[in-house]
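A single protein chain has been omitted from the complex, and every remaining protein chain is retained in its original position.
Should a chain be cited, it is by its letter among A and B, assigned in written order, with residues numbered from 1 in that chain.
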Amino acid sequence: MHLAYPAVLAALLFCTGLYGVLARRNAILVLMSVELMLNAVNLNLVAFDVWLSRAARDTLHSGQALTLFTIAIAAAEIGIGLAIVLAVYRNRGTSDIDKLRDTAEGHGPDSDAPAAEKAEATA
Amino acid sequence: MILAAAPTAATATAARAATTVAAEHHGFLSPTGVEIAFLLVGLLTFGAAVVTVTTKQLVHAALWLVVALGGLAVEYLLLTAEFIAWVQVLIYVGSVVVLLLFGLMLTRAPIGRSPDADSGNRWAALTVAVASAGALVWVVVDAFRTTWVELDGAASGSTEVTGASLFQNWVLPFEALSVLLLAALVGAIVLSRKAKADSAAGGMKAAAPRVPGSRDGEQDKEGVR
Partner (left out) sequence: MTTTTLAVLVPLLPFLGAVAGLLLGRTAPGFVRPLAVLPVLASLVLAVTVAVHQGGGRPIDSHTELTPTGSVPIELGLHIDGFAALVAVLVGVVATCVQIYSTGYLRDDPRYPSYAALVSLFTSAMLLVVYSSDLMVLLVGWEIMGICSYFLVGHYWETPEARAASLKAFLVTKLGDVPFLIGLFALATDAGSFRIPTVLGAVASGGLHHPTLVALLLLAGVAGKSALFPLHTWLPDAMAGPTPVSALIHAATMVAAGIYFVARLLPVFQASTAAMIVLAVMAGVTMVGSGLAALAQDDIKRVLAYSTIGQLGYMAGALAVGDRGAAVFHLLAHGAFKALLFLAAGVIIHATGTNSLAAMSRMKDLRARVPDAFWTMTVALLALAAIPPFSGFFSKEAVLGAAEHVATGHTEQAPGAAGWIVLLTGLVTAVLTAAYATRLWLLAFRGRGAEAPDHGRQPVVMTAVLWVLAIPSLAFGLAFGPLPDWFDGRDLTPVLTTSVLGTGLALVGGIVTYGAWRHTTALAARFPLGAVAAHPDADAGHVEAEAIATHEPAYGDVAGAPDPADPGRLLLGPLHRHAAVGFHLDTVYSVLFVRPVQAGATLVRFLDREVVDTYVRGAGALPRWLGTAVRRAQTGNVQTYVSALLAGTVVLVVAALLVATGA
């Protein structure tokens, strides 16, 4: 099989995930897009591992081992990420990323008071 | 062509005879069966991924993600990495997506079409994504258009091979990873516990001045959930 097939598929998946990360409003959808990006990398790792191990240049199966590690790390990441999203949701009453603008210029403590009220009202 | 030259130079040193010679006999216009299968599944996967990041129904996005991740598992199988494929199914399709669905539920994501699923940033995001896709595809194709992967012979990603490799050569990273998972576990617990304590305190504080009208509103929201 041509190596270009999995490589191109991985690139396209990666960029799809990238679009999702940049364009999605809901934090959980952003996390899903991150998963897509991770999987694109996994596909690359597996494809190259197959190629290199067949060509007898890599006997350690490092690609597949790294894929396993990535999957484990992705699981940890999704756990932590969801915990953060839930914490934010409890505090702010929303999981919309573009409402979390504490770093904006001119953002004062007054401007998130309504959000806090909303959080209390929905808690 | 520096970026592309690095892998090709590595290729040229040891495996010129094995790969480049083989590639001469395998053009893109005469695909093998594996390639056709890979292409079809790949199209399905890519389509599912695109729907995942564009659909306006949040729960559908999670379900389409299942399709994309499952498609990827099939691709792993086609690449003879069967252990990875099953791990993919177990962990991603089995647990990660379930976790994500739980997250959607807990944050009271609306069921049905939500018109504001995409932020105002989408056109910038689209531009960036398309540009990077173009650049990546161009580089990858340019670098690997002659590289041929021989899939015949013993499976290189069987459970036996992977297990031997993992526990012979990758024991230390494996153990380090277990520590990382433990840390993530503890971190997730701490994060959610603290949030719970805070919200409990906030609820106590907010309960006193709350008027009946707002409680009705709250109950409405409960109903929606």
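In this text, a contact is a pair of C-beta atoms (placed from the backbone, for glycine too) under 8 Å apart; a residue touches a chain by one contact, two chains touch by 3 or more.
As the structure is a computational prediction, the values presented were derived from the model and not from experiment.
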Hidden-chain contact residue, picked from the options A:L18, A:L43, A:A65 or A:L86: A:L18
Given B:I36, B:L90, B:M105 or B:A131, the one touching the chain that is not displayed: B:A131
Missing-partner contacts on subunit B, residue numbers: 1-3, 119, 121, 124-125, 127-128, 131-132, 135, 138-139
Footprint left on subunit A by the chain that the document does not show: 18, 21-23, 97-98, 100-107
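Here is the rule we use: only the chains that are shown with their structure count from here on.
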Subunit A and subunit B: spacing of chain centres that average the CA atoms, whole Å: 8
Subunit A residues touching subunit B - in the complex, by the definition given at the top: 1-9, 11-29, 31-33, 35-36, 39, 42-43, 46-47, 49-51, 53-57, 60-62, 64-65, 67-69, 71-80, 82-87, 89-91, 95-98, 119-123
Touching residues (chain side subunit B, partner subunit A) in the complex: 14-15, 18-19, 23, 26, 28, 32, 34-35, 38-39, 42, 45-46, 49-50, 52-53, 58, 61-62, 65, 68-69, 72, 75-76, 78-81, 83-84, 87-88, 91-92, 95-96, 99-100, 102-104, 106-107, 109, 116-122, 124-126, 128-130, 132-133, 136-137, 140-141, 144-145, 147-151, 153, 156-157, 161-162, 165-166, 169-170, 173-174, 177, 180-181, 183-185, 187-188, 191-192, 194-196, 198-199, 202-203, 205-206, 214, 217-218, 221
